[in-house]
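For this depiction, one protein chain was excluded, whereas all remaining protein chains were kept in their positions.
Order as written gives the chain letters A, B and C; numbering starts at 1 within each chain.
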Amino acid sequence: MALSTETLMEHYRRMRRIRAFEEKLAELVGAGRLAGFLHLYAGEEAVAVGVCAHLEDRDYLASTHRGHGHCIAKGVDVRGMMAELFGRATGICKGKGGSMHIADLDKGMLGANGIVGAGVPLAAGAALTAQVKRTGGVAVAMFGDGASNQGQFHEALNLAAVWKLPAVFVVENNGYGEATPMEFVTPVRDIAVRAAAYGIPGVIADGMDFFDVYAKAGEAVARARRGDGPTLLECKTYRYFGHYVGDNLSYRTREELARWQERDPLVAFERRTVADGVMEPGNLRRIDAEVAAEIEAAVAAAEAAPLPSPDDLLADVYASAGGPR
Amino acid sequence: MALSTETLMEHYRRMRRIRAFEEKLAELVGAGRLAGFLHLYAGEEAVAVGVCAHLEDRDYLASTHRGHGHCIAKGVDVRGMMAELFGRATGICKGKGGSMHIADLDKGMLGANGIVGAGVPLAAGAALTAQVKRTGGVAVAMFGDGASNQGQFHEALNLAAVWKLPAVFVVENNGYGEATPMEFVTPVRDIAVRAAAYGIPGVIADGMDFFDVYAKAGEAVARARRGDGPTLLECKTYRYFGHYVGDNLSYRTREELARWQERDPLVAFERRTVADGVMEPGNLRRIDAEVAAEIEAAVAAAEAAPLPSPDDLLADVYASAGGPR
Amino acid sequence: MSRQLPMVAAINEALHLAMAADPNVIVLGEDVAGGGGRQDQGITEAWGGIMGATRGLIARFGPERVRDTPISEMGFLGAAVGAAVTGLRPVAELMFIDFIGVALDPLLNQAAKLRYMFGGKARVPLTVRTSVGAGLRSAAQHSQSLYNLTTAIPGLKTVIPSNPRDAKGLLLAAIRDDDPVVFCEPKSLMFASGEVPEGDYTVPLGTAAIARPGRDVSLVAFGAMVGVALDAAAALAADGIDAEVLDLRALQPLDERAILDTLAKTGRLVVVDEAPPRCGIASDVAALCADAGFDSLNGPIRRVTAPHAPVPFSAVLEDAYRPSAERVAAVARELLG
Partner (left out) sequence: MSRQLPMVAAINEALHLAMAADPNVIVLGEDVAGGGGRQDQGITEAWGGIMGATRGLIARFGPERVRDTPISEMGFLGAAVGAAVTGLRPVAELMFIDFIGVALDPLLNQAAKLRYMFGGKARVPLTVRTSVGAGLRSAAQHSQSLYNLTTAIPGLKTVIPSNPRDAKGLLLAAIRDDDPVVFCEPKSLMFASGEVPEGDYTVPLGTAAIARPGRDVSLVAFGAMVGVALDAAAALAADGIDAEVLDLRALQPLDERAILDTLAKTGRLVVVDEAPPRCGIASDVAALCADAGFDSLNGPIRRVTAPHAPVPFSAVLEDAYRPSAERVAAVARELLG
């Protein structure tokens, strides 16, 4: 089905919001205004937004160390995210989580995760809840090419397949695990072939093309909702920044980056929608401006927000203290 | 190439030795003469012997909780094994290991293993040693259908494939993990299809037929020795006894067992070799008798052997104590 | 006369009660049904767990809520965590705590930390049942007492019963707790019978119990070592030494008050643990008493533990490996002599 202009504008807005958020972070770190390990999602926007376009708040998404884009695509509030990165009491995790642990269960965001591969079984578990409680929801795990070499990937996909869980496993294949190129550590070119090990569909999408991801993710999510079980969806993509902000990039060439940027997901989206006459450049520029202002405001609010109190150090370790006291 | 009568007799002898060893253990436990968790290999003899027929002492084999057959096939002394099961000082592990930890590095036996899946990366490591030191050796991991759902299986096969290690991964698919039938926990019927996830050959053999296992294992071992990398070889087989001695077998039917026993690997081996005229029933009966006597002698020696001294409790925790003392 | 049941039956009863009372409680693990639920082949129920602790659950609650898992501890424990934060109350079985080697991350980095990392916006009502301890001639990989690893992890709770009554009450409390709880089942006690009240009751997590009151020396123990301590106390009584035995019941939260109270009463402390000595519960209890309890100490604090070695297979070695009533009594005598 064709997407309405309104819907397309919302998808573009989310991709732009991710791009602007990440570029702002790189700028803030460069200026020494922000600290911490930051893994930026810029370049991969079409994957998160193309997949999340099919998800509702009751649907869950388990993310990775590179989670900002997933959070924004799933609808997490950027002000809460920015405040979290600044370690503020107003952060979405009250400053306790930081970049690698942003979560918002109300939005179905099961959390970024600092352990490569750990989100995959978490998503299987959320899908198990949906199946047992018949919520009609689905659960998605997004993870990298490197994560597909983790035992947790294997165990979770096997479990989801044998139990026909309403889950979708999205591999964001950006060709690298930190500094190491995929061919050094993975004997197959397409992670999607691993679906055969679990008797589930393995699908490849162009991760730079919103519409290709949107279409293939749509089928996978529908299949899961129908109760026909999980799909392994591989999206070929690329990260523009290094593994983390500060990475010297000694392991890849400028030319390689340039080649991928020629297929930039936002530019490609604009070209196609404008050519199809469903979008006007003016509207897109307006969105760009609104998003830029939104991010600026988030930074200003975060920098002005109060820090947590050391008295909160022991809060929320347990839901109930237990013990005799 | 056709096998000489002498060689065939030796293979038969090993299969018979395994069968007699296991049946004796069941008898000893039943009579209350032996304790401990014992997982018997009876029924699967053709797999261990068919694979090990291609291995030398410099080649390594990593085994499982169901390891007696692997040890015997790899040439481990049954007297040392029996004494170990009786917890004697003369046991191959001085009584410290027991059934699940029988090992003999001089024979290339890397050990039975109580952790399902743990032997798979150990074999990959032995293959890494062979590759780095150019020993010309290969390493084999034998494990069950259930173990193929362990993360360690996935990680080890991926590693072996990407490094083209001289390894062979042998799945002994006996249809069950403890009491649970494979279809409850594994979404594919053939574990061999999982080879596609690593871009290596996946081969299926009839685990009840020595000659089929022998032929396919031969190709896999040769491929590894040539430096062409690992193979995943699945052998369809069945265990005659329960998961362990004492198992009530409530999860399977008598008919199922009977169906498999019609294809008993020793009987099939005898039928074929006698029909081909390369073996005489008389020779086989002589081997049976020799093996029976050998096992009886091993039991007698074990029961007569000294127990370890409690003073040995702290021996061999470390190779070097370290510390100031 | 009061109802006597083995610990495994008390655990089974608790599982039946918990599942009947709350539809969000599910049970998953290897062989928890054991291939049961195959009406066609007339196999409605097979093993019900290797010890039978989950017997009858699949027949009563069905395959949707009672699931045999693949041999994928990391995967199904991770899934149990994901299910717990999204609305279920899973009871997962890690057959032997030794298998934590292939199951640690979901406990260490997920279950234990999600609530804190998310600023308190998550609940993880997960219970992990697992068996601990030596004595069954199962050798080094099936006999460990690794509850110190889970106790060390902030965010987890760890409990361990010493008798069937507590096993039932602690398990019901664990399942209903909103935090992840590791429930340790001492292998060597599973088939030992004891009095078990009918019906539904809980034992609060983090409360120790005095298993035997005494005045002269405190023997602090838990799990299978409570029986060892009681036997030691009986032997000591024969020499006119009146030992108090404290059963911790929970390792985290630790009932520090009860520990300091018994020390204040006797002034002498022997801590008994069947785990090796390094980084364990015995050290924690000793360290607590050497700090907050220092003024009560009338002598050194002794720990009776397994040696710093793996568990050996041979019976003679394994028996020498585990703390015995004789050793505990000897140490206590020496403290008083």
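In this text, a contact is a pair of C-beta atoms (placed from the backbone, for glycine too) under 8 Å apart; a residue touches a chain by one contact, two chains touch by 3 or more.
In this text, all values refer to a predicted model and were calculated from it rather than measured experimentally.
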Query = From the list B:49, B:73 or B:128, which touches the chain that is not on show?
reply = B:128
Query = Among B:92, B:142 or B:302, which residue is in contact with the omitted chain in the full complex?
reply = B:92
Ask   = Taking the entire complex into account, which one of A:50, A:67, A:80 or A:97 touches the absent chain?
value = A:97
Note = Note that subunit A touches the absent chain at residues 35-37, 84, 87-88, 91, 93, 95-101, 113-118, 146-147, 149-152, 176-181, 184-186, 250-251, 253, 307-310, 312-314, 317
Message = To test your reading of the contact rule: which positions on subunit C touch the chain that is missing from view?
response = 74, 98, 100-102, 104-109, 112-113, 116-117, 139-141, 148-149, 151-152, 154-155, 252, 254, 276-284, 286-287, 289-292, 294-295, 297, 299-303, 307-310, 312
Ask   = Since one chain has been left out of the picture, which residues of subunit B touch it in the full complex?
value = 60, 62, 91-97, 101, 103-105, 110-111, 113-115, 118, 120-133, 139, 151-152, 154-156, 158-159, 162-163, 315-325
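Here is the rule we use: only the chains that are shown with their structure count from here on.
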Request  = Determine, using the mean of C-alpha atoms as each chain's centre, which chain is farthest from subunit C.
outcome  = A
Note = Taking each chain's centre as the mean of its CA atoms, subunit A sits from subunit B at a distance in Å of 45
Inquiry  = From the mean C-alpha coordinate of subunit B to that of subunit C, what's the distance rounded to whole Å?
reply    = 35
Request  = Averaged over CA atoms, how far is the centre of subunit A from the centre of subunit C? Could you give it in whole Å?
outcome  = 39
Ask   = What residues in subunit B touch two or more of the other chains?
value = 149-152, 184-186
Note = Each of the following residues of subunit C touches two or more other chains, namely 69-70, 72, 74-75, 102
